[in-house]
Structures are given as C-alpha cells and as structure tokens.
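Of the protein chains in this complex, all but one are displayed in their positions.
For clarity, chains are labelled A and B in written order, and residue numbers in each chain start from 1.
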Amino acid sequence: MCTLDAGVVRQLARIVGDENISTRKDVLLTYSASASTGYDSSMPEAVVRPATTEEVSKILKIANKHRIIVTPRSGGSSLQGEVIPRSGGLVVELMRMNQISLYQDLRSVTVGAGVTFGMLDKFLNPFDLWVPVYPESSLVCTVAGNVAVNGAGPGSSAYGCIAEMVLGVEVVLPTGEVIQTGTEANPKAPGPFLRYAFGPDMTGLFIGSLGSLGVITKVSLKTFKRIRNFDYNTYGFETAEQAEQFLLKLRENDVHTLFASIYEGRILQFFMDMLGEEYGIPKHDWPPFTVSATIGRVRQDQLASDAKLAREICEALGGHVIDIAELPVGEWDDRMRTFARSSYAHGWHWRILYHHQTPTNWHKSVEEIWAVMDKYRLLGHTAGFLTDHASYNFYPHLYFDPADKPEEERVRAAHEELSQRLFQTGAVPFKLAPYWVNGVPEMETYLALVARMKKTLDPNGIMNPGVLGGI
Amino acid sequence: MGDIDLDVLKEELLQCRRCGLCRNAVYEAKGFDGVCPVWKNTNGFETGFMRGKIMVALALLDGILEKTQENAEALYTCTLCGNCTQICPAAFKPSKAIEQVRDVLNEIPNEVRDSIAEKIDAHDNPYLDGKSRKRDWTEALSFSVPTIADTLYFAGCTAGMKLPEVATDSARVLNAAGVVFAVMEEEPCCGSVMLRTGKRENARANAQRVVDAIVKTGAKRVVVSCAGCLRTLKDDYAQFGLKLPEVVHIVEFAADLIKDGRLKPKRVQTPMKVTYHDPCHLGREMGVYDSPREVLKSIPDIELVEMETNRATAMCCGAGGGLKSYSPEAAKRIAADRIRSAEKIGASYIVTSCPFCELNLEAGSSAIASRVDVVDVVNLLAQSLQ
Partner (left out) sequence: MTDDLLTLMRERIAVGLTRQKTMEAIQGWERTAELSLKDGRKYTFEVANNTITVNDGAAPNAQMRIESDEDTIRKLFLEQMNAASALLTRKLKVKGSASDLMKIRHIF
C-alpha cells in the first residue's frame, strides 16, 4: 500500500475544500478509535469529510489509483472495531451527507449516509410514519452504518434486522463507480419501491459488508404506519425451555411483539439493583427466567387480541404473567437511550460479541458465555433480544477495567474463545469478524467465495481490508 | 472545591466509552435536537464535540499528544454548555471534566485565557485595561443608588460595561418594587471566566476578594443580572468553601415580587411574540427555568413561544466557556444558529436573562441580518412597569 502523501492530500482538498480535510495529529487521533473499547487504536494519515456522492466517488478514484487504504465511517458507534483505520490510511467520514427524501406513495424514504436513526425518526413522525427498527445506538449511529453491519434493536423482534427494511442502496465502489440497487437502478423509476429488481439481490451484497465492498452513500428503506398502541408486560418462567418456547410461540401465532428479551433471574436482579429505581421498576423477586415484551399494533382491537393471546401462551407453557410493565416500558419508550445507559452507567469498558442464536438454543449461548466468564474470571452479561423469523440477537458484554491491562488482555482472549465456542453451538456472527472463522475448515469454501467477490469489486484491496472475516 | 485529583479526573475521563451520543443526538421525545453547538457550527471533525475532546484530553494527559497550543485547541473550542452532560449515559459530567482538564493543563500556552485573567486580576474586569467604571450606568437612573444596603445589586462586568441597559432596567425593576439596593463603588469581577478557562488558582484568589468586598457591604442578599455571576457566586464559591449571603438572579427575584403583588406589569406596546433562550449557567447549571417564563407571561400582550430546544436541552448561545474570546467566529456562528431557531417559530424577539448571551446573540443576529431582536427579560419588565 502507498502512503498518503502531501500531493494526494492536495488532490483530496481540491475535492472537498480545505476545511473538510485534516492531517492534524489531534484530529487524526480522534479518528484512530471508535466506540469499540478493548480494541487497539490506529492513526490514519488523513480524514476527509465529503458532502456528496460525487465527492466520495472522486475520493475513491484517487485512493484506488494510489492504493491508499480507505476506512469509511459515519456515526463511529460500531462496537467490534469496524471503523478503526489502518495506520497511514484515509478515513472517509460521511456525516455531512444528511439529506432525507420521503416517497409517501411508494411507502419509502431515502437517507444520506450521515442520517442517524434519531434524525430519521423525527422526520417521519409528523407523517405518522416510522422505520420500525431502532438500533440501541439510534441517537448516534447512522442508517447507512447500521446497514453496513446489518444491525438490529427494538422493533426487530417483529420486523427483523435492518436488512429487512432496506429497498436499495447507493454505493460507491472501491474503483469509484456509483451503483444504485433496487428499483432506482432504473433512473426513470419514481423512487425506491422494490428491492429485488434487475436480477440478484445486489442490495444484499452490501448489507453487512462492513465497508469492505464499497461506501454506502444512501439507503432507501420501507416506511410503515407508525404504531401507537402498545402492551407491555413481563412473563416469568422456571426453565429456559419455557421462556424459549414462549418466544417461538409469540412469533408463530403472529403476536406482534416489537421487542422481547429473556433475562436470567440473577442478571436481571443485578441490573435492577443498579438501575431499577432510575426507571421506576418496582422491586421484585424475579423468577429464574423473565421475558420482557412489548407488543405493538396499529389498531387497538389487534392489540387487545395479541395481549390476551400472549398471556394464554405464557400460562399454557407453565409460566406466570408478572404484570410489571415498567421494565418493557423503559426498554421500549426509551429505546433510543436506555441500552446505552445500562451499558455505560457502570464504569466498566467491555467487548461485545454480537451473535445470532435460534431461540430454542438460547440456553446454549448463555452456558458458553458464563463458562468463558468464569474461566477467565470476568464480569459481564448475557443480554439479547428476539429478532427476525426465528433468531435471537445476543449482545453479551465482557467487562474490563481500562486501567487493568492484564484484565483487558483476558477479555480479548475470552472474546476469541467465546466466538469459537458459540460457533460450535450453531450460532452465527452478527458481524463477520475474523476470529469467528479463523481455522474453521467448514467455512473455507464460503470465505473463498467472499474473497472472490471482494477481489472483483476491490481489485487493489483498498476498502477496509481485513474487516470482513479477515479478507 | 479542593485541588483537582488527577487520578480521579482520569478515571472520570475514562468513563467516556466513546458512544458518541454527545455529538448530534436528535431525541424528539426528550427534547434534544442536536447536542453540541460547536460540532454543529464548525468544521464537524470529531474534535468538535465532547467524545473527541475527551480523547484529546486523555492523550495530552498521558503524553501521547504533545502539549502544544494546536493540540489543545479542541479543549478550548467548547462552551462547556453541559448539553453533552445531559445526554451522556455514563456516570460522570463530561463538561465538568473538560473544565478541570483545562486547569490541570494550564501550562499549555493560551494567550486569550491568560490575558483575560490578567485583566481581571489587575482591573476587576475581563474587557478593558484601566479602571472598569462599572458604576457609570447608575448615572442614567432618575434616583440615586447607595453603596451600602441590605440588598446588593451586583451588575456584573457585561451589564456594567457592555450592556448598561440591563443594569439600568434591573435597577428600575428593583426600585419599582420598593427594594432599597446598593451598588458597590468598585465592583469586582466574579471571576467566572477564570474558572471556565482553567485559571482556578487565580479564580480562588479573586473569589476571596469578591467575598470580602460583598461582606463589607453588609448586604443580606445579592441580586445579579448575569447567569454566569449567579452560578459562580452561588455554586462555585460554595465549593471554594466561601460564604456569601443569599444570591439570587433578578428574574427569580422579580418572579417572586410579581407573585407578592409588589410588581404589577402593564401592557408594553402592541402584542409581541417572544421566545426565551435559557442561558446554560442559569438553566442547566442552576435549574432556573420557570421564573423567567413566569415573568414574561405576567406581562400582558406578550406571547411566549418556545424554540425547538429549550430548558434542559436548550442549545447554547455560543458565548460561554471562553469561546467568545477564544474563537469569536465560532461563537458568532453558534449564536446565528440559535437566532435561526427563533426565526423558525416566528418570534420577533429572543429574550434571555444573561447579558453575555445577549451580547453574543446580537452578534449572531447581525451576522445573518436577522429581524429577531435580542432583549433581556428585565428590559421588557422595566418597560411594562413604566
């Protein structure tokens, strides 16, 4: 790879203007890391802030010509090292691209790469619309960034990961071409209304690509009529199996559960001791397994029917309805901040190991997480939520004291071991970090295909190399 | 306010896990429409908002970044407005931490910071060399003002020297309520800007002088017009272990006087559509949100409308934390942004209760040739009492 020299910097400055490029050490330092604690930082050589797709295209053409490694970045809230740049590389920060266009008759909206979920939510609210998937970092993370990692959050229990909302993307390829997927590949289309247009799912190629196949500059999403009727409740179970079956049966019976989580009693009790009072959650002797669930429907009659059915399903499985609503109320009503609060209210730094597990294997993930925490003498948690058709999105944390380097090293080792153990349980990574597939022979053919696609789109290997499974 | 413990400060700074909520969170349900005025109105790099500033602070403290003026720039390009502290999900106060970092790292050269402190030390004001003439505004009053009384009106440097109509109108309001008040012959500076810009030792010495001067007046109550003076005299001095009589902002006092029937506002003129800008020191820091609004609502024919961000989530005017001196262009752009918020809701006036906010909002309004006028609550109140 080549160094980003002064001549290249001048070329980039001519594209974006002097005020939108920096090579200052203090500025570069702030791009050397992200919200990913427990990862080594790395200083880029320059950071550039384009305002338009055209500027991004020109930037990538230059980077490709000079073989400069590029790390695209928007909100900077990713948690598994996705936007930590390479030493000497170029960070392309996209927060200036903050346009929103609504297509009411197409039931869709298109957002620039710098639009956060909070911004989008506020924009859509007066139209009585929403995009019903809210990453837990909604106030910081951008739609484009979340699509690049295929995120999920409250809302996903009914609507799936953000991928399910995407109708198309505008992407600048590493070689600088601008590609539009979905219906907007037809410039005469009225806008985004169908994802599967013009052959294979090219949109899907870029979802979850972690910025390694191109820079997503726009995302088009489905919009829905905003739900304003909710039922909040907690359901207690004696066994993990009952709780797992409860989640499955909610999905099978079309109970429109926007957000549901299983909590182990001891972890829930601990977090309630810490934050329960802040969220007005009454003290309770929580059972071995609690499901906290928010059901939402457009119509009140649908909601009443769903809420009744949820209770019946719970009781039929041998559980009991706890009737403490404050926990799911806090999870749902404050969904744009509550998870950040519970992740940062305590003083630990942490590494997260996002993964998907099928609900009936929920207990397997929990067992492995506890086993690793105990083996490495670490603290952490086993949180997650129901998502998509039949999946459970885990986001366990492994905690460390930032002033304790040996403890941080243990977390890194534990993190890697946990991914390998989880792979053996049949779990799949939320984001394809290298340690999931290192030395896993069953994945070789799959990874070879990913490598071929990467080589085709990024012949000079400039786009965030290594972020996608080490490729 | 004991000495800053560096280990504790670093532990506080490490509470930042770089989540980024402090940048531009739009959280409609909680009243946030953006967080950081500096990020929004400057070049928008990570150094523009608190996450980046804390990274810089830690790097400077750990010796990863050399202690130069350029490297410390991010630390001073901040109004310490505290909006980030409001939304931060971690258990520490980011804006307070940066204020402390400024002090711990005050060996890094900063001409603006040092010249302001020198002026205050030598001349009791941050604006001019030479005698401050901070009592001159009393000559415009139709009544005389003693130097000793149970109530002391502490005009502050900005009202006393730059916006004398705030001081004269505050005096008229007090007079109208029959409050006998004094103004010091030589009013010292509260020293707020020294505290915010990392000159704590100077601020502490100055604070003792201020307390001695106020105590000498025998006053049982101190009334201020400036949000910065209020916070400093009431909150920061207490942390220094210094005791003052009751300190109250004129808008709080006036609200009580109106409730007690000692002030009876009348119509000002034709109906006015106004919006109230919450000064950071008065609102977020001291929790005073209702009194100024009560005063405005008590004046007939004033229609009060709220800007998109108000009260605890009000966007800063851009003046504070030393920014107005350190980076006047940035301060002006931030103020212009705030003026646009007032324009957006159709207000003809943006009303506030801090002369320093007013000064900067006026600069912002001029910069964009806005029709929104900037006035103080006391200006309208005094008018309504004529």
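In the analysis below, a contact is a pair of C-beta atoms (placed from the backbone, for glycine too) under 8 Å apart; a residue touches a chain by one contact, two chains touch by 3 or more.
Source: prediction; values computed, not measured.
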- Message: If I consider the whole complex, including the chain that's not displayed, which of A:D105, A:D301 or A:D374 touches that chain?
- Response: A:D374
- Query: Which residue from A:N98, A:T239 or A:Q269 sits in contact with the chain not drawn here?
  - Reply: A:Q269
- Query: In the complete complex, which positions of chain B touch the hidden chain?
  - Reply: 11, 91
- Note on the structure: Per the touch rule stated above, chain A touches the missing chain via residues 266-267, 269-275, 345-347, 370, 373-374, 376-381, 401, 404, 407
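Just so it is clear, only the chains that are shown with their structure count from here on.
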- Note on the structure: Rounded to the nearest Å, the gap separating the Cα centres of chain A and chain B is 39
- Message: For the complex, give me every residue of chain A touching chain B.
- Response: 19-20, 22, 24-27, 29-31, 33-35, 37, 47, 49, 75-77, 93, 95-96, 116, 118-119, 121-122, 125, 137, 139-140, 333, 336-337, 340-341, 343-347, 349, 402-403
- Query: So in the complex, which bits of chain B are touching chain A?
  - Reply: 11, 14-15, 17-21, 23-30, 32-33, 43-47, 51-52, 55-56, 59, 64-65, 70-71, 73-74, 87, 89-91
